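Pasting in a structure now, in structure tokens, and then I'll have a few things to ask.
The complex is shown incomplete by one protein chain, all other protein chains being positioned as in the whole.
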Amino acid sequence: MSEGKALRVAMIGYQFMGKAHSHAFRDVSFYFPNLRPVTLQVLVGRQEERVRQAAARYGFAEVASDWREIVERDDIDIVDIVTPNHLHREIAIAALRAGKHVLCEKPLALSLEEAVEMEMEAKKALGINMICHNYRFAPAVQLAKQWLQEGRLGKIYHIRAQYLQDWMISPDHPMEWRLQKQLAGSGALGDIGSHIIDLARFLVGEIDDVTAVMKTFIQERPFMVENEQDVTGKVDVDDAAAFLAKFLDGALGVFEATRFATGNRNGNRFEINGEKGSLRWDLEDMNRLYAYFVDDPADCQGFRQIQCTESVHPYLQAYWPPGHIIGYEHTFINLFATFLMAIERREQGIDYRNLPSPNFTDGLYNQRVMAAVERSAENGKWEKVMGSAI
Amino acid sequence: MSEGKALRVAMIGYQFMGKAHSHAFRDVSFYFPNLRPVTLQVLVGRQEERVRQAAARYGFAEVASDWREIVERDDIDIVDIVTPNHLHREIAIAALRAGKHVLCEKPLALSLEEAVEMEMEAKKALGINMICHNYRFAPAVQLAKQWLQEGRLGKIYHIRAQYLQDWMISPDHPMEWRLQKQLAGSGALGDIGSHIIDLARFLVGEIDDVTAVMKTFIQERPFMVENEQDVTGKVDVDDAAAFLAKFLDGALGVFEATRFATGNRNGNRFEINGEKGSLRWDLEDMNRLYAYFVDDPADCQGFRQIQCTESVHPYLQAYWPPGHIIGYEHTFINLFATFLMAIERREQGIDYRNLPSPNFTDGLYNQRVMAAVERSAENGKWEKVMGSAI
Amino acid sequence: MSEGKALRVAMIGYQFMGKAHSHAFRDVSFYFPNLRPVTLQVLVGRQEERVRQAAARYGFAEVASDWREIVERDDIDIVDIVTPNHLHREIAIAALRAGKHVLCEKPLALSLEEAVEMEMEAKKALGINMICHNYRFAPAVQLAKQWLQEGRLGKIYHIRAQYLQDWMISPDHPMEWRLQKQLAGSGALGDIGSHIIDLARFLVGEIDDVTAVMKTFIQERPFMVENEQDVTGKVDVDDAAAFLAKFLDGALGVFEATRFATGNRNGNRFEINGEKGSLRWDLEDMNRLYAYFVDDPADCQGFRQIQCTESVHPYLQAYWPPGHIIGYEHTFINLFATFLMAIERREQGIDYRNLPSPNFTDGLYNQRVMAAVERSAENGKWEKVMGSAI
Partner (left out) sequence: MSEGKALRVAMIGYQFMGKAHSHAFRDVSFYFPNLRPVTLQVLVGRQEERVRQAAARYGFAEVASDWREIVERDDIDIVDIVTPNHLHREIAIAALRAGKHVLCEKPLALSLEEAVEMEMEAKKALGINMICHNYRFAPAVQLAKQWLQEGRLGKIYHIRAQYLQDWMISPDHPMEWRLQKQLAGSGALGDIGSHIIDLARFLVGEIDDVTAVMKTFIQERPFMVENEQDVTGKVDVDDAAAFLAKFLDGALGVFEATRFATGNRNGNRFEINGEKGSLRWDLEDMNRLYAYFVDDPADCQGFRQIQCTESVHPYLQAYWPPGHIIGYEHTFINLFATFLMAIERREQGIDYRNLPSPNFTDGLYNQRVMAAVERSAENGKWEKVMGSAI
């Protein structure tokens, strides 16, 4: 058990991601007992009664309604931002300037402009910052990363990545914040497309150039207004986004993010093909990595199904014996362990310059790709990821 | 959040199952916030330093070395038994007599005699008792149970169930307690066979008659004695057990539990065939239930792969949106939620006579099947499950 | 192309197997052009009009109604027996005595007594004989055999094999010959159980001892009598048979053959576990072999899915480039190629003593296993495969 003083967390927001994050904070010390302990100090939100309920359930000591006060409090070490996207910028910058360690949900910002500003602040900040692309932290994905870094796949030719969902296929699904550009920035692109962009950057490298299409299949939806069910609004974000990509190192990418892939609840998948082998992964079956190696004997070549639950697999020593699977929430626990480890190293003066990944710079690069996708979807041309004026 | 006073837990034992149970106690209130809160009060074990470390990691307030004192303490509500099997009987009976709520790891006992005694005590006890056949509590298995109860599969013809592992295939694997009859009772049969017997009883019903084979492939193994690596012992439990079963309701069962199924880390699988449909499940892919219905139109009949992560699926409202999988540990959380719910109902005088399942009576019935398997493996004949003198 | 004179075939019977066999005879020379060509000479059956139609479709030059005349004709080289089981013995013996090469469908006989007689005749005969356990000839199964022979799985611990079908689950399915003991010998056991026994003998070795259960779920069924739909008969064969087996070399076997496994059309499956690895195969996905090797590095162990369509795989050079699958009918084509090759070698005086497998001796050994299964299902005891008086 770590002897260190507990790190106190203020969390801004309390919905789906609030639940995932507070759970991860509670569990991380159990599975990674050598890390600094964590205290859930303040939960911040505007609807007092709801915040109070959430705080009781999640285990926060206090509640508050004004995030500005909270992020400056001396007794707060970590600011965790799980609000709708349009609030990320302001909160993150305030927290960074206050010297806090900052966790921010993805996508980093509403726009490339915002992301640039946030990343500049992050570069100057004393605290650790990370962005919650949690799927990197599935052990199978970490294993893929190890092998790619070691060159076990050789030169990479292809990545095809999809994030397929279907929870909005009903025209009756209401105009929630994720369907409004001013609150969400974009639709499927930012919400789920950003995850596969992050995985591709993590595993294959930087994208140079994209051509894209974005589409809104259902353009008008009802607002959730009591007693006024016929008030509808215009959906101004994408239901689906697809793009072709050229990577700096020569690989080709094919990407697709959609909320209209009927039957796919959470189909975050990729396949990577290299000269020496290939890898496949699927979030709905997230404990398995499928791997093919060209060096296998000619009569027994084939994708092998690797249950990534061995003690030799990344992060697995924290959990259970072989064959006992972990789930969605453990991707957060692993990410948070990485975050806490980085805080500890920084506070000990080790790795002073290094940040764990993915951090705000990754968020910015991701946003650059998304911005290029949006420009291309607009103008019909290939767009350089670094081609923006910003 | 429940307003009730916290239930205080004493846990006897602290290895693999100690970790799983203490985690579940910590998490259950987060996911099921309406249940009575739980406090991890005392962790009991004989090796003081190790117990202390475990208690710190798991979050117990105290440690102790003598379980006899602890199970009688007034401030203990729940006694959780995660020791090697040979200690179950004595501790459970003491805890039951002391009026505690008792959770006991499986198999219930070393022998049918012990199980009979334990169940008699449980019947007389005031507290709730359960046995930790946690795999019943995978949402996919609960869904299977619902459908079977509703008759959606009609009359059942077949169950074939396997629990396949391979962690002992190396002859160098040491003579741990699970390989010694006096500590474990049996080998693969009690350790993993008991799980598939429980699933079969839960889903299909009572077994009437069995014929069995048990086998020890590696009969001599090294003890883990420092500086004396050549001390070996004779394995006196089964490496593998298989049996045919006739169910009271006419179904046929084929069962196999083995630690020598190379490549299978945790292959707990079943297929059930009924006149109206079939079901398949596999622990390594535990979020999915595969279901076939004869009433589907002729041109689109086939096993459907149901990702049991919808809010309509059992226990799922406690967790995440559709498509976000849960893992091994959640089977314990669900079992523990059921246990806590039963305690609450009993303390409120509701359901006074009813016990949740699986309880010590299930443990006894399970042991009867195992005893019949052992008798049959010994004498080569079909043995009635209720055919024992006891 | 082979320069040899065409081998002339007389086929007795013309239903499902008649179609499969005549197709294989037609195709075998196309895929294996170096073999002796084959002529479909006479098709024999009792219902003249139907035989004539079948002969036209299958491409036979003549039809006949009396097999006795045909099997003695000088211009017939091969007698192919695809009748219901009760006719196998008489026809096969006549054909063997007449010096013909004989192909016989499985199971070899109605009873062990018949099988013993047939095998004795086969031993004395000049011609080649084979029994049509065609599933041995799936390339994936042949590959499994190669590896097992080379010792790539080490000592074998387990085989579990199932043949699961569901085409008789309706109580309205009529009393066809396969449901009558005097015509079929047995039910699921002989019809599909014999296939998995054959695969187990081929891959793992001889079975020493069995304990079994056989069951008839639907005991009365309608006859197909025109204008008399209410005539029913008693089913006197098994709908399902299951047995445990001890192999001579120490492996344990678990076998199940049933026509009541709803949703399984043709689920002929096995898994073999050895000390160095494991194999899985499924007829419904017959081009793939799944293989696990313990020697794989610790971080990338897993069953690999081998698409057995490479030119290095058994029989595949006859067919298509990698990734182009073959189907059910090719198992017959491969078997027939083996049969024709053996005829050629025998006629050239090569391999004079050797017979290809599976032959009538395999059929007899298979029948011994089935007889032991039937005895055990009757008397409830373990029965030695070689334990019969015969």
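Which chain is which? They are A, B and C, in the order written, and residues in each are numbered from 1.
In this text, contacts are C-beta pairs under 8 Å (C-beta built on N, C-alpha and C of every residue); 3 or more make two chains touch, one makes a residue touch a chain.
Because the structure is predicted, anything quoted here is derived from the model rather than measured.
Asker: Just name the one of A:Arg73, A:Lys123, A:Arg160 or A:Arg345 that touches the chain not displayed here.
Answerer: Answering carefully, the residue with contact to the hidden chain is A:Arg160.
Asker: Among B:Asn134, B:Ser278, B:Gln307 or B:Ser376, choose the residue that contacts the chain missing from this document, as touch is defined above.
Answerer: Here the residue in touch with the unshown chain is B:Gln307.
Asker: Among A:Ile128, A:Met175, A:Ala212 or A:Cys300, single out the residue that touches the unshown chain.
Answerer: A:Ala212
Asker: Given the full complex, what residues of chain B touch the hidden partner chain?
Answerer: 143, 146, 288, 291, 296, 298-307, 310, 312-313
Asker: Name, in rising order, the residues on chain A that touch the hidden chain in the full complex.
Answerer: Per the touch rule, chain A residues meeting the hidden chain are 157-158, 160, 162, 164, 166, 169, 211-213, 215, 217, 240, 242-244, 246, 250, 252, 254, 256, 258, 260-264, 271, 273-278, 292, 294, 301-303, 380-382.
Asker: Please identify, in ascending order, the residues of chain C that touch the omitted chain?
Answerer: 1, 16, 20, 23, 26-27, 30, 33, 53, 56-59, 165, 167, 264-267, 283-287, 307, 309, 320-330
Just so it is clear, only the chains that are shown with their structure count from here on.
Asker: For copies chain B and chain C, work out whether under half or over half of the interface numbers are shared, and give different or same accordingly.
Answerer: same
Asker: Report the inter-chain centroid distance for chain A and chain C in whole angstrom, where each centroid is the mean of the CA atoms.
Answerer: Computed from C-alpha means, the inter-chain centre distance equals 55 Å.
Asker: Using mean CA coordinates as chain centres, what's the gap between chain A and chain B in Å?
Answerer: Taking the mean C-alpha position of each chain, the two centres sit 36 Å apart.
Asker: Distance between chain B and chain C based on Cα centroids, please, to the nearest Å.
Answerer: 42
Asker: Would you please write down the residue numbers of chain C that are in contact with two or more other chains?
Answerer: Touching at least two other chains: 301-303.
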